[in-house]
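Okay, structure first, notes after.
Note that one protein chain is taken out, while the other chains of the complex remain in position.
When the chains are written out, they are named A, B and C in that same order, and each has its own residue count from 1.
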Amino acid sequence: MRTVIFETAIKLLLPLFIAFSLFLLFRGHNSPGGGFIGGLLAAIGLFLRAMVFGTKNTIATYKIRPIGIIAIGLSVALVSILIPLFSGLPLMTGLWFDLTLPLIGKLGTPLMFDIGVYIVVIGVVLNITFILSNG
Amino acid sequence: MLLIILIGLIAAAVAATIHRIDNNRAGIWLSILPLGIFIWGIAHLNSVLLNNSIIEVYPWVDSICLSLTFMLDGLSLFFVLLVSGVGFFIFIYANSYLHNDPNKGKFLTYLSLFMTAMLGIVMSGNLLILFIFWELTSLSSYLLIGFYSAEEESRKSALMAMLVTVSGGLFMLAGIILLGIEAGTLELDQLLANPTLLLNNAKAPIIAVLIMIGALTKSAQFPFHFWLPNAMAAPAPVSAYLHSTTMVKAGVFLLARLSPVFVNVPIWQSVLVHIGGITMVFGALMALMNTDMKKVLAYTTISALGIMVLLLGIGTTISVQAAMVFLLAHALYKGTLFMVTGNVDHETGMRDLNLLSGLGKRMPYTFYAGALAALSMAGVIPFFGFVAKEILYGAAFDTPLVSGIVGVATFLTGVMFTALAFEFGYKIFMGMQAETPKHPHEAPFGMILGPIVLATFGLIGGIFSEQIAQPLLHQSSSVILNVDKVLQLGLWHGFTLIFALSLLTLLFGYGVFKVRQHIRAFSTKLSLSNLPGPEALYFKSIPALLQVAIKQTMFFQSGILRNYLTTIVLTLVSLIVAISIIGGDFSVIGLSKTIQVKWFEVVFIVLMIVGVVNTLTTTSRLTAIVSLGVVGYGTAAIFLYYGGPDVAMTQFLIETLTIVLFVLVLNRLPKFVDMDKRLSKRIAFPSVIFGATMSTILLWVLSQQMNSPLKDYYSQSSYLLAKGKNVVNVILVDFRGIDTLGEITVLGIAAIGIYALLKVKFSKS
Amino acid sequence: MQNVYLLSVLLIPLLTAITILFLWGKVVAQKIVGAISSILYLFAAIMLFNQALTSGMAIENVGNWPIGFGIVLVVDQLSAIFLMLCAILSVVAFWYGSSFIESKASLSIFLPVYFFLLFGLSGAFMAGDIFNLYVWFEVMLVSSFVLFTIGASRSQLEASLKYVTINVVSSALFLIGIGILYGLTGTLNMAMLGKLLPELQNQTLATVGASFFLISFGIKAAIFPLFFWLPATYHTAPIGFTALVVALLTKVGIYSLIRFFTIIYPLQGTPIQPILLVLAAFTMVVGVFGAAAQTDFRRILSFHIVSQIGYMIMGIAIYTPLAIAGALFFVVHNVLVKTNLFFIAGLVGKLFGTYKLKELGGIMQKLPFVAILFAISAFSLTGIPPLTGFWGKYLLAKGGFETGNTLITIVTAVSLGVSLLTLFSMTKIWNEAFWKPFPNICGDLEPSTNFRSILKAYPGMLVSIFVLTAIILVISFFPNSSIEWCMSAAENIINRDMYINGILQHN
Partner (left out) sequence: MEIILSILTGLLFAAGLFLMLHKGMVKLILGIMMLSYATNLFIFIVARITRGLPAIIPRNQDVLANSFADPVSQALILTAIVIGFGIQAFAIVLIKRVYAATGTTNMDELNKTDNLE
């Protein structure tokens, strides 16, 4: 599998995968997409890279530790739902900044939550596929 | 009285420690407890004799209106003195009996626990409290019978006693609960003060029977008697204490206690008279057939308990009084005889009546006690046993019930008792000294103190019955009868018919003693003891029970997943069918706005069906997976087509990922397990039924009206309030975001689980 | 200000689990974090319990949406009792587990998953939304899958595969039930469902929907004839890993049944009521017979769980305040006692290396304190007064007899009879493992241990057994407040309007 063509292709494709997955993540609030779908795509991209370069290499290159990624994702999601408590509002109340960024859209705690989902999904899928393909 | 119980429990708790500190005298230290209680009882004698019952109430479980009530009246005090008085000697006796046993501490713990529980029973002022102590006596009896736990016989007997008494206890509990519901109270003083509470109550007979079963099992009445002879596996002090003088009398106590409540329930009397009568005769006969001293005593105890039950059942003034008098007499001589037997067993290593003889010289004090007790048992003037027999005969021949039969039966029982008394008081001590496994010596002081005192008391109590025994026994029988009728005890009532009968009893008794070997031989020939009885039933029913249990478990717990899943599905389907039939409302409002079918949809669905069928029938694993993929993608397409792009995308991606996973795992697995045509046929049935049910329910629900307030609210506020236009996504991250938090947690855990399954090398523990 | 204690009970486990994940590989630090947060969790649960008792329901309206459109978390008295129980158990099971498990690899899996499990349990007991309950169920189940497979021995794997499959089916039925209810009423909120479902025109269809929940929760609770997964699974994994699962999994099923069949679909007078009564009787009988047939310490205990579940189901099905209070008290009693028995079994297994009664013996002579601890719990389980089991039995029996209904009376009578068989099988353990002399079958020497050496080797195990025994004894001799709480919770749950209006009129 490990041929030059694949390696080059992946090197080019991976950023695209990640970019597209981010795009799906951010637009999810208004159009089909969202953290879960985005996360899956990003993970598939990284998985493809791992198939070509080997999992060990991929882990080393990106300093990925899947369980760590899961923990990070969960904590992002957790923090996002805790934020409103500091304003005396119930858990998970959506709080929004009053500005809209291009491509990303409005910033707010639900978005942050979705980012948490995105990260967890990446972690989970990588964890499973890395372990399985490693034997 | 609460204090007594608490001290008793503390004593039980520290008994082992005392034994560790002073293992030679632990029992003597602990005997202070019953002695103290006895003195306490004597101190209250006067006020109780003046018909003042003492009641103590402590709040306990207010939420179910249960308070810790204690009551001390004539009946209670009689039993308190009995339990503590005999208990005092038992503790001293046990101290010597288990002289070098390392488990003596444990034994004393159990014994203290038992004594406390027994005192609790007799002092309870509330039936539920009584029940609590009641069960505790069963429990401590279990521990005591199984004291020699290394021997299988002990363990078996302990279990038997426990099962019989506890099952009786369960009936009793049901009875008590029903009584509480019907009478509105379980406080004894209220129950006893209103004897008309259960008058004309339709449930009264049921309650009476339930409570009687509890009492009769405890008091080893036929047909529940068989546990008692087996309980003789316990050490001698236990037999002397629990299984003759106190615990087995708890049933008699309860019957006496509740007599005023049930006296108007007709079934009460007739059951007690019949069961008591049968037990009386049967027990005495069985005693005559046996030669193991402990067994013989056990059967005579059963018989004696039968007499008491019978007397309570007759329910006349004199019979109730007789019951109390006989109870005391029996406790005195039977406790002594058990201890005497213990001494003989302890010193000679055997206890067969046929073989033992001539021990009198070697064991003079034991002989003295045994002879005295036997004389009381035989009912010889001027022993207390004689007093008891007089009043017993008086009651038996005075009964209007089944006139004659009761009297004759009682007389016969008296004759057999006398015959056995000769065995215990005369035969084993006189004549040639027999060969025994151990060389007999007199037992140590601790082991002769109790028998001598109790036996002597049987003599003094007879001579001075009017002064010593009469006041308290009078008071206790008055409590039972709820009337104050004079009880007159005494040795001499003139040359009456009863006196003649007493003399005849002695005469016939001696005759039976002389021909006892012939009677035994005759019964062996008839193999009377091998007749099927309740004991055989017990021994048959336990393996039968186990057989049923094993069969049932193998049936339900087959280990085959298929059976489990089929059970689940069939349960569901039959539940639904049953419910639909019971409910009976099959109303259908009609599918509103049905969607017209288009041709390409049909093609599409046919494609999916082909995928399904292919998955089911293919023998190639890869084909199966690909076909399943077709179905999965088809589902995604349906989602997409009917307005669910997010679901469709997710389904699509997940499908792909799952197939990848599958392929990664599959190449390491062997080929498909072969298709089995017969199996397929068998499993087709539940599958089809399941599918059909689900389709029907789906259509049924669709036929109803639905309006979803959620849908409306979300469509209105998704953008305006939650700043998102993709409503599904807004629901996922905002409206119902907690679901999503749970969802990603599940993913995380699954990932850790997979990691654990494949990566972690566990050391074999 | 939001309800701090409610949120703490929900989020402390999640926070702990995440922290432990970050500390991956550093077992000592993980243990310390776990120990501290389990104590905090207990504290929060006690405060929450107190709050629910004194000042009514605690409600957290997650997302601040109008009721019914978001998800509410509700802690009423019923939830509070279960949460409290869960908190007590979580502390002792944590001590026990972290002392029981000696392998570092196992611990590093056990610790995070343990707190994820706790997260799921907390959520399940406070869910006010039927789909949300499903999600918490799944969190709990996946955690239990992992805990059951740690160590990956043959029997564990074998049992887990069946366990997973049956739970997948159960979850599917749960989902379908949710679908049906949503399709009929258009809502998922429990209070709203409780309001709308009895008003539905076609009650038969509502009952059909309810039957899916009966089966799904029934599988979780292990009622007849859906119990088989339990005796097949519980004895396979080392007790240190699965104590919390074993203690609480079936009770979540019971909790859900109570919640569903009071608030959402009131059982009284429906065709499901007699069915449930009959199932309860069968559950008791079949379970106890199963126990009688077994010859393995843990298997006997497992089958007993099934039998005891029958009592709880009976209480629910009788559907009077007293009977439901009895069922609740029975849950409390059973969780404490059964867990303690499993703990003791685990200790015995650890010391003797076997759970087979044939190969055990002489514990009474060798380790009398273990015998005493076992006896207290065992006799409590069989309902010997005045231990906890007796109070539960008494409340249930009284509740049953009070109704005067023939079927209920029969089932109640069966329940009393079953306790005799329970006694029979507990004495089997007692006779074989404790009284009988050590058998010396394979020439094994009897392990030479005493109190001190055990305390040194497994302090956490011993302490947790002692603590549980102490709690059992306290409840046994001072049952008043516990019974009062159960009664109050039962009254509240039967008067469904209190719950429904309390939530619908929140804010």
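FYI, contacts are C-beta pairs under 8 Å (C-beta built on N, C-alpha and C of every residue); 3 or more make two chains touch, one makes a residue touch a chain.
These numbers were taken from a predicted model, which means no experiment stands behind them.
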Item to check | Partner chains on view for the chain not depicted | outcome: A, B, C
Checklist outcome for this item: Among B:M377, B:L506 or B:A750, contact with the omitted chain is made only by B:A750
Checklist outcome for this item: Touch with the missing chain holds, among C:G34, C:G183, C:G310 or C:G326, for C:G183
Next on the checklist: With the missing chain put back, one of B:E153, B:D484, B:D585 or B:D676 would touch it. Which one?
Outcome noted: B:D676
Checklist outcome for this item: Omitted-chain footprint on chain B covers residues 550, 553-554, 557-562, 565-566, 569, 591, 593-597, 601-602, 605, 608-609, 612, 615-616, 621, 624-625, 628, 631-632, 635, 638-639, 641-647, 650-651, 654, 657-658, 661-662, 665-666, 668-670, 672-673, 676, 679-680, 683-684, 686-688, 690-696, 698-699, 701-702, 706, 708, 710-711, 714-716, 718-720, 725-728, 731-732, 735-736, 739-740, 743-744, 746-747, 749-751, 753-754, 757-758
Item to check | Residues of chain C in contact with the chain not shown | outcome: 131, 134-135, 138, 141-142, 145-146, 149, 152-155, 157-162, 164-165, 168-169, 172, 175-176, 178-180, 182-183, 188, 228, 231-233, 235-236, 293-296, 356
Item to check | Missing-partner contacts on chain A, residue numbers | outcome: 30-32, 36, 124, 128, 132
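Note that in this section only the chains that are shown with their structure count from here on.
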Next on the checklist: By the document's touch definition, which label belongs to this structure's chain graph: line, ring, star, complete, or other?
Outcome noted: complete
Next on the checklist: Between B-C and A-B, which chain pair shares more contacting C-beta pairs?
Outcome noted: B-C
Checklist entry - Which chain has its C-alpha centre closest to the mean of all protein C-alpha atoms shown? => result C
Checklist entry - Just curious, how far off is chain B from chain A if you go by their C-alpha centres, in Å? => result 63
Checklist outcome for this item: So chain C residues touching two or more other chains come to 14, 62-63, 73
Checklist outcome for this item: Expected list for chain A, residues touching two or more other chains, is 67, 70, 74, 78, 91-92, 94
Checklist entry - Given the complex with chain B, which residues does chain A contribute to the contact? => result 28-37, 40-41, 44, 66-67, 70, 73-74, 77-78, 81, 91-92, 94, 96, 106, 108, 110-111, 113-114, 116-117, 120-121, 123-125, 127-129, 131-133
Item to check | chain C-facing residues of chain A, complex | outcome: 65, 67-68, 70-71, 74-75, 78, 82, 84-85, 88-94
Checklist entry - What residues of chain C sit close enough to touch chain A in their complex? => result 1-2, 7, 11, 14-15, 17-18, 21-22, 24, 60-64, 73
